[in-house]
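A single protein chain has been omitted; all remaining protein chains appear in their positions.
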Amino acid sequence: MNEFEKLAEQFRAFPGVGRRQAERFAHFIIRQKADSVEALASLLLMTKKSAHFCTLCGRLVFSTTEENLCSICASPHRDSSLLMIIEKDADLNHIERSGVYNGLYFVLGGVLPMRSEGAESNVRISELEQRLKDATDDFKEVILALSLTPEGEFTSSFLLKKLSDIRSGKNVIPITVLGRGLSVGSELEYSDRETLRHALESRRRTT
Amino acid sequence: MNEFEKLAEQFRAFPGVGRRQAERFAHFIIRQKADSVEALASLLLMTKKSAHFCTLCGRLVFSTTEENLCSICASPHRDSSLLMIIEKDADLNHIERSGVYNGLYFVLGGVLPMRSEGAESNVRISELEQRLKDATDDFKEVILALSLTPEGEFTSSFLLKKLSDIRSGKNVIPITVLGRGLSVGSELEYSDRETLRHALESRRRTT
Amino acid sequence: MNEFEKLAEQFRAFPGVGRRQAERFAHFIIRQKADSVEALASLLLMTKKSAHFCTLCGRLVFSTTEENLCSICASPHRDSSLLMIIEKDADLNHIERSGVYNGLYFVLGGVLPMRSEGAESNVRISELEQRLKDATDDFKEVILALSLTPEGEFTSSFLLKKLSDIRSGKNVIPITVLGRGLSVGSELEYSDRETLRHALESRRRTT
Partner (left out) sequence: MNEFEKLAEQFRAFPGVGRRQAERFAHFIIRQKADSVEALASLLLMTKKSAHFCTLCGRLVFSTTEENLCSICASPHRDSSLLMIIEKDADLNHIERSGVYNGLYFVLGGVLPMRSEGAESNVRISELEQRLKDATDDFKEVILALSLTPEGEFTSSFLLKKLSDIRSGKNVIPITVLGRGLSVGSELEYSDRETLRHALESRRRTT
């Protein structure tokens, strides 16, 4: 295997990259100027070196406070009685951009695979349990905000069972899930029964 | 233009049928046995002749009560204090199959085109106003259940203005819209701001 | 089953029509004026009645000569030493529009299914054999012009065996197949080996 093939193989491991795209990436690198390739190689190393994870929420950050907290976990202006469990950094960033939430987060790091319940490896379940036990914040609510994909729903029900008797002081902390209903672009004719039921139950007065 | 071409042209007027499919339909007819073509021709005439529209909800029916009502509008078991406004028969059938609603319906017959507000032709706005005025049922709520497509939302806001002071006796009838939120299959990362906000506001306790 | 459902069921039998489109067709019919539905029903009957098939090539025609021949088979200006075997009327019409061929045709009526070799029903194999035997035209070449789909290629090889010793007088009639090569839009990188080989073998001087 020559360098070109080795490099293409490395690119194949990138998320969502097939054989042909991996080869195109390798060709792209070869056609770049030597300077640019060197710059890319340094940037890879620097990015890896400078990345940290917030010790409270597990989110990726590049600068932290002394206590290794991210800006959200360190902020006195966030509502520390709410903890939203989300799957990944991109979800957190997306919700922050939308500006609809002001509580704290916990980044789960993935969803559970549906095949074998044992395989919890990447998903930070024990870290989550620890986070809830350590909480001096007296959470009043834990919000499960995973995607409504099969894996997301599977993970949600796993967590519901796992966290059902997490207490804050003497009180069991209530766990909520995001409301269901019609989303933008939905056509009534193609909506599933569950969505219809929730949309009807959560109907709102317009005035 | 020979008969084949004339027939293909007729089929082109069918919804969603292009030139090539129209020609395939015409070929299909020619290859059928004479008996089958005669049966199809009779069925077309009979279906057209036997179709009625419920005088209350405007829904397509094939058998009506003496007062020309459909089985839903004539039923004493439906909650006659609720009126759900939907776009078309297929939506009504879909909601009935889901079994999540037990009130009455009104079939609007379409959505308003967004280009020219004047073009109300196919949409049964005046029939809807009449239906609400005539209501001896004393509606307690009108539910706008249009699709969340641009045209559906445009029609909803048009109706909200139009119906804002419809009264039942001395009371203005409240108008509601279906709840928004995540629908089955939704990924958090790709959900729009409005959907996220509604999903958060309408979050539910799981236990 | 009411008339609407019966009609939708009939439409489902149309080529390429699914349940939902069939229902949309039925709704479309109901919404048409009574006049239009009557006109469509008559046209169906008339088209079926007035359609004939050319006794020589099997093509669909609406007016024939006394001998029940289509305009191509009856024409003295066509090259009657060439017979092109094609799958269906649409192929014949497409080739005529392209203006690249001036011989005669034979419409096979379909391709052989690949599962069971016995199922020759719709494909007019015996009519083809008869056509070749009856030929007073002394064909000099039979051109197999079926699609290069798996079924088309399967049918081509079946016919090649079947017709291999068809004679015109004492001579075996040569059978040819259409040339292969790159077609418009082809990218070299994605062309299969056979196509590349033919494209290379049949390369042409440009000047």
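The chains carry the letters A, B and C, assigned in the order they are written, with residues numbered from 1 in each.
In this text, a contact is a pair of C-beta atoms (placed from the backbone, for glycine too) under 8 Å apart; a residue touches a chain by one contact, two chains touch by 3 or more.
These numbers were taken from a predicted model, which means no experiment stands behind them.
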item: Chains in view touching the one left out; value: A, C
item: Among C:6, C:52 or C:180, residue touching the chain not depicted; value: C:180
item: Absent chain, residues of subunit A that touch it; value: 2-4, 6-7, 10, 14-16, 21, 23-30, 32, 34, 37-38, 40-51, 60, 62-63, 89-90
item: Residue ranges of subunit C at the interface with the undisplayed chain; value: 86-88, 90-91, 94-95, 98-101, 143-149, 152, 160, 164, 174-189, 191-207
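Here is the rule we go by: only the chains that are shown with their structure count from here on.
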item: Chains touching both subunit A and subunit B, listed by label; value: none
item: Approximate Å spacing (C-alpha centroids) for the pair subunit B, subunit C; value: 42
item: Subunit A and subunit C, separation of their C-alpha mean positions in angstrom; value: 56
item: For subunit C, residues that touch 2 or more chains besides their own; value: none
